Structure formats: C-alpha cells, structure tokens
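Missing here: one protein chain of the complex. Every other protein chain is in place.
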Amino acid sequence: MKRDPSKLFTYNVEDVHEAIEVYLGEKLGVEAGYLALGRSRNDHVAAALRLKVSRLLIEEGWELLKLRRILLVKALEHRETPMVLYTHTQPAQISTLAHYLLYVDELIATYLELLPSIISVTLRSPLGSGPAAGVSTPIDRVRIASKLFNGGIVYNSLYATTSRDFALLALAFNASLLASLSRVVEDLILLSTPQIGYFSIPEEHLATSSIMPHKRNPVTLEITRARIAELLASFVAVAGIIKGLTSGYNLDMQEANRHAIEPLVKTVEALRILGDLLSRLGVNVENVVRDVKAYPIALSDLAELIAIRTGRPFREVHREIAGLIKESKGVEEVYKVLEEKYGVRLDYRSVIRRPVVGSSNPEDVDRYVEKAYDSLRSLEGALERYSYITGRRCSH
Amino acid sequence: MKRDPSKLFTYNVEDVHEAIEVYLGEKLGVEAGYLALGRSRNDHVAAALRLKVSRLLIEEGWELLKLRRILLVKALEHRETPMVLYTHTQPAQISTLAHYLLYVDELIATYLELLPSIISVTLRSPLGSGPAAGVSTPIDRVRIASKLFNGGIVYNSLYATTSRDFALLALAFNASLLASLSRVVEDLILLSTPQIGYFSIPEEHLATSSIMPHKRNPVTLEITRARIAELLASFVAVAGIIKGLTSGYNLDMQEANRHAIEPLVKTVEALRILGDLLSRLGVNVENVVRDVKAYPIALSDLAELIAIRTGRPFREVHREIAGLIKESKGVEEVYKVLEEKYGVRLDYRSVIRRPVVGSSNPEDVDRYVEKAYDSLRSLEGALERYSYITGRRCSH
Amino acid sequence: MKRDPSKLFTYNVEDVHEAIEVYLGEKLGVEAGYLALGRSRNDHVAAALRLKVSRLLIEEGWELLKLRRILLVKALEHRETPMVLYTHTQPAQISTLAHYLLYVDELIATYLELLPSIISVTLRSPLGSGPAAGVSTPIDRVRIASKLFNGGIVYNSLYATTSRDFALLALAFNASLLASLSRVVEDLILLSTPQIGYFSIPEEHLATSSIMPHKRNPVTLEITRARIAELLASFVAVAGIIKGLTSGYNLDMQEANRHAIEPLVKTVEALRILGDLLSRLGVNVENVVRDVKAYPIALSDLAELIAIRTGRPFREVHREIAGLIKESKGVEEVYKVLEEKYGVRLDYRSVIRRPVVGSSNPEDVDRYVEKAYDSLRSLEGALERYSYITGRRCSH
Partner (left out) sequence: MKRDPSKLFTYNVEDVHEAIEVYLGEKLGVEAGYLALGRSRNDHVAAALRLKVSRLLIEEGWELLKLRRILLVKALEHRETPMVLYTHTQPAQISTLAHYLLYVDELIATYLELLPSIISVTLRSPLGSGPAAGVSTPIDRVRIASKLFNGGIVYNSLYATTSRDFALLALAFNASLLASLSRVVEDLILLSTPQIGYFSIPEEHLATSSIMPHKRNPVTLEITRARIAELLASFVAVAGIIKGLTSGYNLDMQEANRHAIEPLVKTVEALRILGDLLSRLGVNVENVVRDVKAYPIALSDLAELIAIRTGRPFREVHREIAGLIKESKGVEEVYKVLEEKYGVRLDYRSVIRRPVVGSSNPEDVDRYVEKAYDSLRSLEGALERYSYITGRRCSH
C-alpha cells in the first residue's frame, strides 16, 4: 500500500481519510472501525500539511547552504577580480567580484539565520485535537508526536485545527527572500547583456538561436525572476483565503493547501538552478576593466583619500574635484591632475583596499569567509537533526 | 535643534542630510565640510529605517506580551465557562471560554517566539558602508554601531545599502499575524450579533445609534479587520517595489519607506485596541447554554465515550447514534436514550474534561497558564535588553 | 491530428510550435520548411493566449446572464417576502427579498456592462508580428485574423508580441467582481447559520454529518469564497511578473500563462455553482419575521414618516423617538405609543413601499425587472456574435 497507493483512489469516497478506512475495512472487517476513534479529518489534514511544509523548508535549508558554499568558493577565487558596483542602474563604484558575491552570501545567511525558528514552529503535531475541542479518548498527544514531529505539539486543540500560520510564515519568508534575490537575478541579466558583458551566463542556462548567435536569452534567470511574483501571489492567496474566516476548520482552507506547497517546491528548484548558474558563471574581466577606465567611478574614494591626506574638509576637496571635472576633457585627464597634485592615483588594486570591514578589501574578504564556514557547519548541524524525516545528511 | 528641528525644513535643499550640512555650515563655517567624510546618504537612509523598524517591532513585542497577560487572566476566570466552538461557521463542539482564549494566546505566543530573531536581523548598523562599496576613510564600523545598534552591523557594505529585507520580513511577519488574528476578530463580530449574543462588545468599542438602540456596531473590530488587508497590501507594495531592481540604491526604495513604517505603527495600535476590547469583553453565559442545549454538539464526544466504555469499534457506535438521531424528535430525546442505554450523559461539565492535553480540561488550562507565565517572563527579559532604545521596561 | 494530438508530445523538441513543424516534416518532407516563413513563436503564443482568454470571457458572459435570469425570476417570486438588511453585521432595516436579490443583479449587471469592451480588446490578432518588429514576408494580417479574430488585429507588432494587457484586464475585472460577490457569499453563510436561519442552503451544496445532523456546512460557498483570494493572487502574480520587464518577449511571460487561464476557468465554474445554489435557495420567512418583530428596524423609516406627516424637523422627531426608546421596555411598546400618537404603524407591508426608485417597493421591483429583461436580450445579442468561436447560442 505504501509503495502503491493507487488502490485508494478507486473507492467512491470523499477523501483519502475515508479511503484508508474503507481499505482497512476490506482487509480487517468490522475491526477497521476502531481506526476512527480519537481522530478527525481536521487534525489529520493539519498534520499532513505541517509535515509537508516542514520537509520543504528543511530541503530549502540544505539548498541555501549549498548556495552559500558556491558563493564562498567563488569569492575566494575572485578576491582581486575588479567589479563595478551600480546604483540607480548606473556604474557607481569600483569593487571586487568577491565583494559582490559576499553581498549575496550575507543576504542568504540572513534568511538562513531565521529558518530554524520557522521550521521549529511548523514541525509540531496537531494530532489528537479532534474536530476542534480535542477528543474524549485518553491519548498521549506527545507520544503520538514522537516519531514524525520529534515530540513537538501544537498545544491548544482549536489552534491546532484552525491555524495555518506555519504556511503563511513559510510563504512570507520565501516571498521576502526571493524578492531580494530577484535583484541579484536582475544584476546577472543586466551585466550579461552584450553591451556590458561582465558576465557570461553558462550555456545550459541559455536559449540560443542558430540564426541569431549573439542572442543569449537568459531563460533560467527569467523563469527565476517570475518566481518571486508567483510566491508573492501565493502569500496573497493564502492570507486572503484565511482573512476574515471564523476560527475552526472551514473548507476555504482546503483551497489554501496548493498555494502553500507548490510554490515551496518551485522555490527549492529555483535556488538549485541559481546555484548551478553561479557555480559556472563566466567572468569577462576585460569588460569590467573597460568600464573602470571609462567612468570616473573612483573619484569619490579619491576625494576621501585627498581629504584625509591634506586634512582639509571633505566638502572643499569635493568641490575642487567637481570643478576639475568640468574643465577637463575626460576621466584620464582628471586622474592625471590629481596624481600630480596630491600623489594619489586611480589604481583599482589600491582603491579596493578600503580600510573598513565589510568592504572590498581582500583581507577582509578572507576574514568573512573563514567565519562564514564556521556558521555553515553549525547550520548543517541544525539541519541534520531533521535527517530522520528527510534522510539527508551533510556530505562535507 | 533636537527639540525643534523645524529650521531644517526651511532650506532649499534636496533632503534632510543636506539640510543638516547647511545648518552646520551656518554654525561652524567651512569646518562643517568635514561632516560628509566617510558617509553617504545611502548608508544613512538605511540606518534610519532600520532603527525605526526595530523600535516599532520592540514596541509591538511589548504590546503582544500585554495581550497575552490579558488572555491568561481572562482564561483563569473562565476555566469552566461553557463555550461553543464552531467549524464551517456552524456550532460544532462544546468547550470552555478558557480554551478559546488560550487558542488566541498560543497564536500570539507563536509569533512572539519568532519576533526576537526578526528584531535581531533588523537592529544592525549599515553605517560606514558609503554609497555601495564602503568608504576609503578608516572608520571603525563596530564602534559607530555600539550605541544605537548594540554593536551589531550589516557586514557587507553593498548588502547594507541595498537590502530592505528587514522591512520585508517585518511586514510579512505582521501580515501573517494579522491574517490569523482577523479570524478572532470575525469570531467576536459573529458571536456578538444579537441572534447569537455570546459576547457583549464593550461600549467604548461600539458606535451606537440613538434611534436604533439594538445596533451595536463593532467599529473598532471592523477597523482592525481592515488592517490585515492593509498590511498585506504593504507587503505587496514593498516586495513589488523591490522586485527586479538592480542591486545598489535605487530611488524606488524611497517610496517603499512609508509602506514599511505606517503599517507597523497601525499594527501596534490595532493590538492595543484589541487588548483593551478583550480585557472588557462581556460574556452572556445564558446564550451559550441556550445553544449547548439546542444543538447536538456533544454527540461526537459521547460516541467516543460509548465506544471506549463498550469496547466496540467507534464506527459501529457512530452508526448507531446516527440512526437514533434519524428516528428521534430532538436532541434531548437522543441524549435520554443514550443515558438510559449506556449511562453517559450530556453534562457539559464532564464533557469539557477531555483527557488530552491542549483540550478544554480546566486542569490542563491551569498547567498551560503556569508555563505561559514563565515564558512571558523570559520574553520580557529579552525585550528589556532594548530598553536603551525605547526606554521601556517591564512593569510586572 | 486535431482529434488526437498526443503524437506531438512524443517528439524531443522545445515546444508545440516546433513539434508541429517536425510532424509536418514527417508527412511532407522538405516542403514543411515553408511553414515557418512569416511566423514567430512570439506572435503565435500571444495569439493562442488571446483566443483562450476571449473564449473564457465569452463563456463567463453567458454564465453571468444565466445568473441574472435566476435572480430576476426569484425576485418576482419574492416581491413581498420580508427581509432584514444588515449594516455592520447587525440587523438594520426592513426590506424585501426581491430588493436584496436585485442588489445582486445590479452588481452583476454593472460588470456585464463592461465585459464586451474587455472581450473586444482581447479578441485581436497578433499574428504576423514576428519576433517583435514584424516580418519581411508580405502577408495580410487582417485577412489572417478574419476567421478566428473576427478581423480585429493588435496593430503594432511590438505591442502585439509584448503585451499581456488583456490577461491583466481579464483578471482585474474578475478579481473585482468576485471581491464584490464574496459579500453575497458571506451573507448566505451568515444568514443560514442555525441561530439566524433566514436561508436554507440546498442539500447539494452542503456537507452534512450523520452524527451531527444540525451541521450544514456550506462547502460550495466556502470554496467560492476562497476563489476571490485566488483570483486576486493571480492578478498579483501576472502584474508582478510583468512589472519592470523590458519590452519584447521575455520568458517570464510564459510563467504568467497559467495564472491567466486557470483562474478564469475556476471563475466560470464558481459562477455556475452560485447560480445553481441561488436557484434552489430555501427561504424561512418565519425566521425573518421573528427578527422584524424583535429588533426596532423600522424606526428610522417611522421617524421619516412622522416628520413628513407633522412637518416638524426630522432631527426633532428623531430625538423624541430616541427618548421614547429609553423609557420603554421593548420594541412593541414604542411602536404602540407611536401609533397612538401619530397614527403610523409598523406594518412591514407598508414600510417596504418606500416612495423612491431602487427601494424595496414591489412596484418599483416590477419596473426594474422589466427593464432588466430588455438589457439581457441586448447583451445576449452581443455575445451571440461570438458563437463562431464558442458555438454557444442563446436558448431563450
């Protein structure tokens, strides 16, 4: 039956709960009638949904950890690789690719920090709550919860049968995460357009055209970008369905189930695809260097350096450089004048060595990565506690 | 200036950051030009928003704790007060008012469990991150964060200036919470309609009509019910604004600010109003008793009791009672027959003593409340750590 | 092939467009290569989606017309059947069931008024628009559109391949409609709870319980209520997917398709179910009369009548009645005093004969229904023009 449950779908009954009772009736006769004691569809439906959402969140945790490992490895490779950071979709400051990748890592780490507590409020057993008020059969709810739910229970029986908070929280968490990751996706699409070309999207993630060989349609990124809107929509669906229902089970809640599960499945998939793409992302340093030279994106740093070196107020130095730009013909001329006058130069290798934590400074990158690995190991430990459900263990 | 910042709004400048520099320029002359060194609007805007959201979340934490205290006190008062639980907006099972109130308490407790970790990822300093890539001025970001942010920093400078994750998470958390609480609001509205009348909404929460004295319009509940839709909308607004932006500051993000702050202010207010209403909610036991007698809402419990007492399969007993109902004229007749045959009776005092944890059993209620107070104290301790920001301390 | 397209799914190709070309290649050899001339997936995908959405909107139009006919027939049956109208979920004014039903009719009529223009902007052909800029093959786009699209075209080829406005509009229209109809659903659920009991939901729309025979779970209404949240979510999904894409086809748009079609299919189904339920809705006049007597819901009308009869300022009369209520023991006493003093009485038959159009006055109901039938016939004519697509003709 466990291997092939198709028989259950051949009965003319209302749902799977009834089907199991009919099946057992065929096998056991009248004895099957003991099954329904101390149970209700309302607590069983909630139990199944809580287990499913928990598994998906744990799966997601492993995927996020994998993504972080990819980012950290890649960051160490690109400690000194130049990168242009953008604000307002315009080149803004010189940095390193490592610095950019660690931005993505901290984004993911922030969500990973919250994930265990969301799993913890989800993986709790509603079994034994009956239709709403509990059951009159003396059962040990904690013992029933021991295997699948690690002993955790939703305490109050009305809360256990009524609440879909865990689904709302799982969707909200992921809608927030993907909204933020959609910006990384947008970066990858923009920075791999042929005119900018910092990145080459790996072939497996492109749909190409035989007649238009320059077309490198970033189709997996596009699909991933669509996911955020879908997750947001799922959250709206479930919150909208729940809103204003009276407490206790209402059949509206059945319609919420598919909005809770499918989007989480797709999120895990999206994270896997993004990880694969990042692990094979091509970097075209020459295009980055082209822009480092073309746009005066080192000037704000140079103004700071000059202000510090000369002890003059920053705003004064700033105004001087602004004037200089107005009078000169190009970026190179400005740099040359500043070098002659103040002995500072546009050397991206020195500019990126900013003297603050969390900047592009390669030594700072090293320190961050080291700490990050520690935190990864501790998160892996946390997720391994759930291997009894997922069968998944850390391979590192 | 701190007391009356109105002067800042008289300058013809772009924003408050520039205004402060102009103001200092008037006071200090050219020296004011030192101010801008190692700073950017991008990190300052993020810092202000993080502080504001943190404060509101801490304020909310206190309000939720207050609400829990109201519920726990009220629950102990109503350990044995009968209550009808509903499913599908239909009377379903006998319970106690304490059991209903503790459902609401566990709902709030679940969110309170998650709140500290959300505050923790919010109250981190982005100061010193410059426009995107960090600054070239050697500043100690952790030290700058020591006073307002308790020493916590958003590490990566690009993440610090780009991310609005904390706002998304705060809104998502609250949209989930209010979606769930909207069901309690709906219960209160339904169960205080004149035809049902279990509850009397306190006068201060009603708009009455001199000519229609029966009209007891539950206006504060209606406003609270509207809040969930508004919070959900705010989350859609911020997630929608963020979605698909390139990383780094974009002015779109400025428009997200009001959707992040105002709804949180209103949520805190809504929780305060709900707490006040619950603390003074009138209970009309006679109307509950009327329904306990009118509808056969004890039968599923009786079926369990008979099955256990007789050792017969539950389904068999169930079928017998169903047949009995068909043949008899009313609830009372069924109860009488069952009493004669099996010695079980509809005595709500015995039915509510269900032998499982998390049910309406008054002794179980006592145990829950005791543990709840412990958890309240520990949460209050957690929030008091932030009294340096809010000035708020526990008064219990 | 048209009857059994399963073969198309056996090819190892990217999509159905390619599959058709491969299939034709097998049948026709190299000649099949002519097929791709002057075509692109981008215009074909848009064409298929526009056709599908158009069909569903036309189908919906017929369903809404059917619903209106049900409401009009039912309204004429219940011209004088008393009904209590609610505000703030509290009994507020005496009316008739006809008046209530015609509220629902006007709601639907308002949307039906807009539907033809939405179908009209949808049923336009993008064929011949190529990938974005049009094709270099001299084809007659209007002629190609003549059969399926009635000759209408989306003019600009970039607009034709880029735009999903028609899907957004169809979802927005339906999300608005269902949000409004959800209130009617809520009325039906509330007014059929056992304590109020104005309506009896037909058996086919209930899930009952053998052991709890009073439980009449209004499951089809609950599912319908969930649909509004789902439609709203679909609109969020499609608008969110579209938002901020660059113009021209992007693969994100593929993900929008299912959010555009499935919810419309479900909406048509929901309308059909609601129509069936309304056509068989039971009315328990005795329960309505019970509330007409129990609550002073005629007093505001009586105050108006007295003010007019006596020529005194309304506010003065109002104050007098309010005082009277305070002093008296119940509704009946107030009515009696007013009758003695002013010769007006609570006779719901006279109160409902309000002297304004659009009120509960049975003669006004007759006039409305007559006009409504005229408008129905004209709308049916409009929809019949599309019978070449749907094969559906008016049967009245």
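For reference, chains read A, B and C in written order, and residue numbers begin at 1 within each chain.
We adopt the following convention: contacts are C-beta pairs under 8 Å (C-beta built on N, C-alpha and C of every residue); 3 or more make two chains touch, one makes a residue touch a chain.
Worth saying up front: this structure is predicted, and the values here are computed from it rather than measured.
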Option from C:I201, C:V283, C:V351 or C:L376 whose C-beta touches the chain left out: C:V351
Absent-chain contact - pick from C:T10, C:T208, C:S247 or C:S387: C:S247
Candidates B:A256, B:L274 or B:L376 - the one touching the absent chain: B:A256
Of C:Y23, C:F173 or C:Y198, the residue in touch with the unshown chain: C:F173
Interface with the undisplayed chain - residues on chain C: 21, 30-38, 42, 85-89, 92-95, 99-100, 102-103, 105-107, 110-111, 113-114, 117-118, 120-121, 128-139, 141-142, 153-165, 168-169, 172-173, 175-177, 179-180, 182-187, 190, 225, 228-229, 232, 235-236, 238-240, 242-251, 300-302, 304-305, 307-308, 312-316, 318, 351-352, 354-361, 368
Missing-partner contacts on chain A, residue numbers: 87-92, 189-190, 193-196, 207, 210-219, 222, 236, 240, 243-245, 291, 294-297, 299-300, 303, 318-319, 321-322, 325-326
For chain B, residues in touch with the removed chain: 14, 207, 217, 219, 222-223, 225-230, 232-234, 236-241, 243, 250-252, 254-256, 259
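Keep in mind that, in the parts below, only the chains that are shown with their structure count from here on.
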Chain copies touching (chain B, chain C) - same or different residues, decided at half shared: same
For chain A paired with chain C, centre-to-centre distance based on mean C-alpha positions, whole Å: 38
Cα-centroid distance, chain A relative to chain B, in whole angstrom: 25
Distance from the mean Cα position of chain C to that of chain B, given in whole angstrom: 34
Where chain A touches two or more other chains, by residue: 225, 228-229, 232, 236, 238-240, 243, 250-251
